[in-house]
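Entry: chain A
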Amino acid sequence: MADAMFIGLSILTIGSAIISLESRELLYGGIALAVSLLGIAGFFVILDATFVAMFQIAVYVGAVAVLVIFTVMLVRSPNTVTKRETVKRKISGIILSLAFLALFGAFIGNSAVSQFSFSDAVPAVDIKEIGRELLTYYSPVLIVLAFTLAGAIIGALALARREDIEEKNEPAK
Partner candidate 1 sequence: MLKQLVNPVNPSNFNILVSKLSDVLVKALDEPLGYAINWGRVWSLWPVHLETACCSVEFGGSSDPRYDVERFGILEAFGSLRQCDLIVVQGTVTRKMAPRLRMVYDQMPEPKYVIAMGACAITGGLYLDSYNVLPGCDGIIPVDVYVPGCPPRPETLIQGTFLLQEKIKRSKIK
Partner candidate 2 sequence: MERKSEIELKKKSLLLSKDILNSVVEKFGEKVNVIYDKRNRSKIMVDPEIIVETSIFLRDNHGFDHVESASGTDYPKEDQIEINYHLGSYVNPDLFPYVLVLSTKTSRSDPKSNSLINIFPSVEYFERETYEMLGVYFIGHPRNERFLLPEDWADIPPLRKDFRLKGR
Partner candidate 3 sequence: MNQPSDFIIVAAVLISIGIYGIVVKRNALRLIISIELIANAVNLVIVAFSRMLPNSQGQVFVLFSIAISAAEVAVGLGIMIIAYRFYKDIDVTEYKNLKN
Partner candidate 4 sequence: MNTASGFIRALESGTRHLFVKRFTLRYPEQKLKFVGDGYQFDPKKGVGIAGLRGRHILFHDKCTGCQLCSIACEGIAEAIAMVKVDEQWKQNKKSIMPQIDYGKCVFCGLCVDACPFYALYMTNDYELSSYTKQHLIYTPSQLAIKPIDNGEVEIKIDSRGASHG
């Protein structure tokens, strides 16, 4: 059962990851991205990290994917259809990624990673433990994260402001 789930999830994740980059319409790319991230959330569930999985779904599907798709709609329709890349670039990209894959494969094959296994005896990590870690040992990081998020939102809003706002804000009275 778990095996089937794993294989299904891998196919879902990797397949939609490829679609997200290669689909002709950017909108489908956005949807495929959401599906792919959902697949990763599924992996998290298999790995007993349910809180992280839900976090993943809430943030990525509920917010990031929405934002991406929304931006796709914002962009004029001719731009949402991908322009053809040059073949040369494409081939080089494929070669590069394959090379990385080969390197990584060699790395895994030659290291002890393949011998690692999940210990069945140990129970999964509880949410409370995560919370405790978050609040005690990692509390400085939390503050830093707060600053990051604050900076991000303010920066994003400042960027997205419209320059022609002055003339826009006065409706023709």
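A word on the picks: all candidates are chains of the complex that A comes from, given by their letters.
Assume contacts are C-beta pairs under 8 Å (C-beta built on N, C-alpha and C of every residue); 3 or more make two chains touch, one makes a residue touch a chain; residues count from 1.
Note that the structure is predicted; figures quoted are calculated from it, not measured.
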In-complex contact of chain A, chosen from 1, 2, 3 or 4: 3
Contacting residues of chain A [partner candidate 3, same complex]: 2-3, 6-7, 10, 13-14, 17-18, 20-21, 26, 29-30, 33, 36-37, 40, 43-44, 46-49, 51-52, 55-56, 59-60, 63-64, 67-68, 71-72, 74-76, 79, 82-83, 85, 89-90, 92-94, 96-98, 100-101, 104-105, 108, 113-114, 116-119, 122, 124-126, 129-130, 133-134, 137-138, 141, 145, 148-149, 152-153, 155-157, 159-160, 162
